[in-house]
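For this depiction, one protein chain was excluded, whereas all remaining protein chains were kept in their positions.
Coming up: chain A.
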């Protein structure tokens, strides 16, 4: 296998990385090697957005078009830039003229200390690249990963909501075709490699290359978005010897649908699959919109959320409730298991050495099936759940058997060392007509399913009480719906 170097466009210039430690983040690269200090380090953990930069990539289904997305430079490894365009805040101004995304912040008095400002500019820039007249809701969704401690946000919202429809094309638009051509050329290079300081980064382009890398170097660390992995470097000061990037692997970045299933490649980002899942399961779509931030959803992947086996990942409980399966690949041999069976114990899974997650299969809903998801956290946006509850309910359609539960799968995150089903509780409910009494029995049964712990996010008692109350809430929502009673039941729906 012949490798090329990691090459990308830094704004308009082709850059080739050589003899550089692949543990380096994009932010470190920009600030310490390129001396571009416009992008700020506020946390080095992807929580504040001060480092936000924009990455342009060829659209998967239309390689003549560019897709612009905001990412956190502080938790993106520099190798991930290969064959992409990195756009930084310094690049937007043309001569003395500020870009629309910049001028609107000035006009609305949206910068005070200014430290978060470049990040907001870049998030707004990315938003307007695909949506020149965003709604308030779209602005909030795009900017929720940028923290500001000074303004109280009103002025920044006003700035970002200002239409860019009648603004002349910016420099990136004028260079559009050239950029497409350059990225197309870079894409055609063979799989890139980056070495430095005795550490290595490889980015295989297909599943065979990936399998080969993992068999020859079983101690390799897989990286997709890196939104969790990079924290081990920036926060725990770890050094990773060999990084294997899965984001370029053709077979891992697809979304397919069959008559009964949605099949999502493990290296597909939230932003890529949210629409499909929202279509079939609105609650799931809304929950995904609250996972991390726009920047995190643009890079974080489904495989990553399952693979790191966190007890507080939000996708696994949803997938378990849906009865989704997962396909694992080891040196050409594949096996498919239920997501539920993937998790063994705290941070332990059935994944073997050199094996990787290829895809996740999610069943499409059939008549009478409803997915209810509740994400409970201290802050509504960009916060890890204290409790995540996912209930997949099959209810008889017969009017005389209203609210009779034919089947239910209830899975929780944050309630145990792994994402887990509440089987005792399910057994109470299955086959019964939902009533207040059944709900009370289910609440009691939940105590035998879980013994949650206390931590910085919530106490054990709160976790249990809320989990129990969510069963009640689910019941009330089903009841209201059945009675055609339009009553708002969730505060998150108040924008």
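By definition in this document, a residue touches a chain if its C-beta (ideal position, glycine included) is under 8 Å from a C-beta of that chain, and two chains touch if they have at least 3 such contacts; residues count from 1.
The definition used in the following text is that contacts and distances are computed from a predicted model.
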{"item": "Name per UniProt, for the chain absent here [options: \"Cytochrome c biogenesis protein\", \"Multisubunit sodium/proton antiporter, MrpF subunit\", \"Sulfur carrier protein CysO\" or \"Xanthine dehydrogenase molybdopterin binding subunit\"]", "value": "\"Xanthine dehydrogenase molybdopterin binding subunit\""}
{"item": "From A:148, A:284, A:302 or A:395, residue that would touch the chain that is not displayed", "value": "A:148"}
{"item": "Options A:237, A:259 or A:333, residue touching the unrepresented chain", "value": "A:237"}
{"item": "Among A:126, A:230 or A:384, residue touching the chain not depicted", "value": "A:384"}
{"item": "From A:111, A:253, A:325 or A:349, residue that would touch the chain that is not displayed", "value": "A:111"}
{"item": "Hidden partner chain, residues of chain A it touches", "value": "31, 35-45, 47-48, 50, 88-90, 92-93, 98, 101-103, 105-109, 111-118, 121, 136, 140, 143-144, 146-158, 235, 237, 374, 376-384, 386, 455-459, 462, 465-466, 469-470, 472-473, 476, 487-492, 494-495"}
